[in-house]
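Complex shown without one protein chain; remaining protein chains in place.
Chain nomenclature is as follows: A, B, C, D and E, assigned in order of appearance, with residue numbering initiated at 1 for each chain independently.
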Amino acid sequence: MAVHEAGHALVAALSERADPVAKVTILSRGAALGATEQLPEFERHLHPESYLTASLAVRLGGRAAEIVVLAEPSTGSASDLAGATELATHMVREWGFSATVGPISYGPEGPSRDNPFAGRPYAEETQRSIDQEVARLLRDAEDTATKLLRDHRQTLDRVIDLLLERETIDGSDLAAIVGAPGAADHEPAGGPLALTMTAIPGAQRRDQRGKRDR
Amino acid sequence: MAVHEAGHALVAALSERADPVAKVTILSRGAALGATEQLPEFERHLHPESYLTASLAVRLGGRAAEIVVLAEPSTGSASDLAGATELATHMVREWGFSATVGPISYGPEGPSRDNPFAGRPYAEETQRSIDQEVARLLRDAEDTATKLLRDHRQTLDRVIDLLLERETIDGSDLAAIVGAPGAADHEPAGGPLALTMTAIPGAQRRDQRGKRDR
Amino acid sequence: MAVHEAGHALVAALSERADPVAKVTILSRGAALGATEQLPEFERHLHPESYLTASLAVRLGGRAAEIVVLAEPSTGSASDLAGATELATHMVREWGFSATVGPISYGPEGPSRDNPFAGRPYAEETQRSIDQEVARLLRDAEDTATKLLRDHRQTLDRVIDLLLERETIDGSDLAAIVGAPGAADHEPAGGPLALTMTAIPGAQRRDQRGKRDR
Amino acid sequence: MAVHEAGHALVAALSERADPVAKVTILSRGAALGATEQLPEFERHLHPESYLTASLAVRLGGRAAEIVVLAEPSTGSASDLAGATELATHMVREWGFSATVGPISYGPEGPSRDNPFAGRPYAEETQRSIDQEVARLLRDAEDTATKLLRDHRQTLDRVIDLLLERETIDGSDLAAIVGAPGAADHEPAGGPLALTMTAIPGAQRRDQRGKRDR
Amino acid sequence: MAVHEAGHALVAALSERADPVAKVTILSRGAALGATEQLPEFERHLHPESYLTASLAVRLGGRAAEIVVLAEPSTGSASDLAGATELATHMVREWGFSATVGPISYGPEGPSRDNPFAGRPYAEETQRSIDQEVARLLRDAEDTATKLLRDHRQTLDRVIDLLLERETIDGSDLAAIVGAPGAADHEPAGGPLALTMTAIPGAQRRDQRGKRDR
Partner (left out) sequence: MAVHEAGHALVAALSERADPVAKVTILSRGAALGATEQLPEFERHLHPESYLTASLAVRLGGRAAEIVVLAEPSTGSASDLAGATELATHMVREWGFSATVGPISYGPEGPSRDNPFAGRPYAEETQRSIDQEVARLLRDAEDTATKLLRDHRQTLDRVIDLLLERETIDGSDLAAIVGAPGAADHEPAGGPLALTMTAIPGAQRRDQRGKRDR
């Protein structure tokens, strides 16, 4: 878990456009084995493209750290992948952030409780193009995260060690290692807190003693 | 928001076939962060193709202004893209305005509450052709809007500045900058008002103090 | 409207196989902005292929006139396109009038209220072939109508002028201009009247003063 | 109608494997404008492939006669095409009579009242192959019928004339013209009567005076 | 019927891996026009691939005999084809018996009463590959059966003659002709009896006098 959470936190701390890190923990709570919290610097209504691209890299930071440190990914990134895929899909299908797909919005994805009869209102070929762009955004985000972590491998190891030692660290601890300002230095803007949790895939609720494995 | 609304308003003011602009505002109301209103010069029953093509460019004017001024689009065009996509789809599927698809009407898009069993009554390949034409209309509209705004960059900056200063301007203010007549110079024809609102994607209703960010 | 209705009427009057024109009007009634009525010369049970091909050209005559006279089509042909598409689809799918698709009948188009579970009982590729033939029939019909109207451009202008002057003309008026016999010269055969109405797309019912625009 | 019914009857009379003709009529009854009846020579439980191939040609005989005599088909073959398509589909999908599709049975065609959830249990490509074979069987049947009628054009004209004169003829009348035995020469075997009716497509029930057109 | 049942019986008797034949009859019972019964030599829980391949050949033996003796198949193999297709589909989709499809199981075929929402959980391309393998297994089985019967044509004729003479024969009669042991020589193992019945396609229940045709 320390490897995984250190990945999220360090990618966030190193990405200029990402919200600053407020807290990182490897103490498990319920089904969550660990968590990284970010606090936005100011309240946003509209998100520029580059802010969202940085968000994707932070989400894939845990998996990137596993690949960099342990040489193979684990099932621990299941919920990160699901969240990042959902965001990337919005970016391509509805917000016009893919040059290939273009300035177009394909609306909600087919049938829902409110509109049970809606089908897919566009062609397979269009969906294929959307899929390719979504996959590209995610690969790019993994590449960005992996490269950042390889370039700062020693910093990553220091974050992992501190997490294993203290189990929870905050933005200023991270800033001290990375040399970048943490969220603690900001007045929180009151916007929604970005929380990346690492869950046991399909986990049932179980006792909540602190656990860790590296 | 000033950049975005100035884009809508200026593309409308500069398009010969578009309805004249009546009011532009960056004061937020509910989920709407800003709005541009156009008033038709006379009541129309049937819309010629060129009128609808101009409407698409006005819709994409906000996004075009973000690209021209801020160098990247934001999620602020989500509802513009949805509306423009819907209009372009009607043009291609039902009104015969695509030379590639031809003089044909493919009827409503599959199942609805009234006709829950309707499927897609034509082939994937046909849908693909429709999708390509819809995407082409939207790209053409973005290109038209972007080119108009780049060609009138100084005028655009003046509209943005005036919006930031006064928060709401009307057709005659815009006309004074652009040198084109505003809707205020016309007797309104009683037709439906074309209103382009910029909404927070997925926004919940919140307090309504005036807000702006550039 | 005068341009549009004159197109329907003149294509009907000039097509040997089409039913003769009984009345043409640009007076609006409810959602209908104008109408062209044809009266069959005798009661038919079975329709030969050439009779149906002429019907398609009459349906597309309004759009053809807009293209010939105004240089661009309008949304005024929406219901003409829908009707012509439906007829052309029957010709190809059920009546064996396409050499490419062949002497075959693909039955009703999927699920309906009576048979909610019916799917498409043939392949995508077959539907694609049907779509291509339907589109071809409609393009051919548009070409036929456009060519007829270009070849008789002066006659077309005279019909438009008469419609603008009198708002409603009958078959003998038309015959006087065209030099072809009108339906008024026939004893009506009692068959169903072919009525081509031009509706406001998605129009709500409104007051019914006579309106026209050219 | 005389042309159409004469086509069914003559193809049946000239096909060695087809059941003999019992009666042909161009008197309309309800929605039926005419009919050709065949009586099986003996009771069959299992149908050999060649018997079914001949049945297809008889079904398409009406359309073939229209093409041979009138140079264009009419909507009068709508129900013949529907019936022949259904039979050809069984031959290919369920009875193994296509060398291309092979000795295989694809079961009933998707969902039904009894099994509303059944989907198509095979691939698009397979359906495409089925469609091509069904279309081939029908084209072959049309070719067979057209060739038979062209080869016996004078006989065909004689059958048409007799039908126009008497409105109803029986198997022995037909045999006298064709020189082949009619069903009247057989003791009926008690099997199901093969009845080919020509209906007005989508016809509503109307008065039942005898009608004909050639 | 004698030809058809003799085919089933002889392929079973000649296939080393097939269960021995217990009884063959051409007496019709209800909708069944004839039947061939096989009795397993011992109780099986797991079926090796070669046992199932032999079962397919026995199923297609009736059709193979029609082709060998009568030169064309009939609708009498409809239920054989349905059963053989179902078995071959299990072999390919669920039991891993196709080298092309591989060691994989695609689970039940889409929606059912218990799970009405299940869709096809794999790609068209995969279904296409499954279809090709199912068709190949059936063609191979037909080839095997046809070759066996051609190689033992005189034996086949003798079985047909005996069936026509006695209407029902048992395993020892068959063994006497073929020179192979019948099921009667075994102590039945109590396993399920493999029964191949030949039904009238879509037959309604009718009187049950013995009938036959060759």
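Definition applied: contacts are C-beta pairs under 8 Å (C-beta built on N, C-alpha and C of every residue); 3 or more make two chains touch, one makes a residue touch a chain.
As the structure is a prediction and not an experimental result, all values here were calculated from the model.
Among the chains you can see, which ones touch the chain that has been omitted?
A, E
Looking at the full complex, which residue from A:L52, A:M91, A:L138 or A:I169 touches the chain that isn't shown here?
A:L138
Which parts of chain A are in contact with the chain that was left out?
Within chain A, the residues that touch the unshown chain are 1, 33, 60, 63, 70, 72-78, 81-82, 84-85, 89, 109-113, 116, 119-120, 124, 127-128, 130-131, 134-135, 138-139, 141-142, 200-201, 203, 211, 213.
Please give every residue of chain E in contact with the chain that is not shown.
On the chain E side, contact with the omitted chain comes from 45-50, 52, 94-97, 101-107, 117-119, 121-126.
Methods note: only the chains that are shown with their structure count from here on.
Quickly list, by label, the chains bordering both chain B and chain D.
For chain B paired with chain D, the chains in contact with each are C, in label order.
If every step must land on a chain the current one touches, say how few steps get you from chain A to chain E.
Each step joins two touching chains, and the minimum needed here is 4.
Report the inter-chain centroid distance for chain B and chain E in whole angstrom, where each centroid is the mean of the CA atoms.
67
Mark out which residues of chain D touch at least two other chains, giving numbers and ranges.
119, 124
Given which chains touch which, is the overall layout a line, a ring, a star, complete, or other?
Topology of the interface graph: linear, an open chain of contacts.
Under the stated touch criterion, can you name all the chain pairs that qualify?
By the stated definition, chains touch in these pairs: A-B, B-C, C-D, D-E.
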